[in-house]
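Note that one protein chain of the assembly has been removed; the remaining protein chains are unaltered in position.
Moving on, here comes chain A:
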Amino acid sequence: MTAPIREHTGRGPLGKDEIAARIARDIPAGSYVNLGIGQPTLVADHLGPGAGVVLHTENGMLGMGPAATGDEIDPDLTNAGKVPVTELPGAAYFHHADSFAMMRGGHLDVCVLGAFQVSAHGDLANWHTGAPDAIPAVGGAMDLAIGAKQVFVMMTLFAKDGTAKLVRECTYPLTGLRCVSRLYTDLAVFELGAEGAVVVETFGISYDELAARLDVPLRAA
């Protein structure tokens, strides 16, 4: 059961790094985790060696270590963002069909993804803006969205133009249906599902103010 809502109004919104730290707190020890390209990679900085978490990168590795520097850089060892990384003791390499079997087959515990939009029921839009001149590129986003046991999304709650990214129905092309279980933003943490959006925690805003700014029915945990 979810704990009662916690409103942190005596502070400002969370920064990117604070959102990453908040997500890391919700990843249980012993989890196999995939961190999406971009901001979700920040979560790794808050999963210390004692966290007991094994990182998966979909290009074919479990036991991924931190980014490589200097002499550690090896063009044959990169993450899904094509950034050179390192291997930890106990690491394993595998080919792409096995790597995605780990997702699709339900073996991965958590993935953390960025998003353009998320619906209150957990629909995800994060691969394509639908703009007519945009070149579509999906990568592993759809596989991750439907594959991991829990899909966490990390994003700002509002776009730069002020529009909310938590919506009743996504208007951008979908990545996956009813797949996001938790949404972590600068202003609030939500649980999403068939019952709609439940606010778990707020930062720099009260529940009532949050509800007034979103066109989505909310419930307080």
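The definition used in the following text is that contacts are C-beta pairs under 8 Å (C-beta built on N, C-alpha and C of every residue); 3 or more make two chains touch, one makes a residue touch a chain; residues count from 1.
Everything below uses one rule, namely that contacts and distances are computed from a predicted model.
The chain dropped from view, which UniProt name applies: "Nitrite reductase", "Branched-chain amino acid ABC transporter permease", "Ribose import ATP-binding protein RbsA 1" or "3-oxoadipate CoA-transferase, alpha subunit"?
For the chain missing from the view, the UniProt record says "3-oxoadipate CoA-transferase, alpha subunit".
Using the touch definition from the top, which of A:60, A:114 or A:196 touches the missing chain?
A:60
Looking at A:43, A:103, A:120 or A:155, which residue reaches the missing chain?
A:103
Would you write out the residues of chain A that touch the absent chain, in ascending order?
57-61, 74-78, 82, 87, 93-97, 99-100, 103-104, 128, 133-143, 146-147, 173-177
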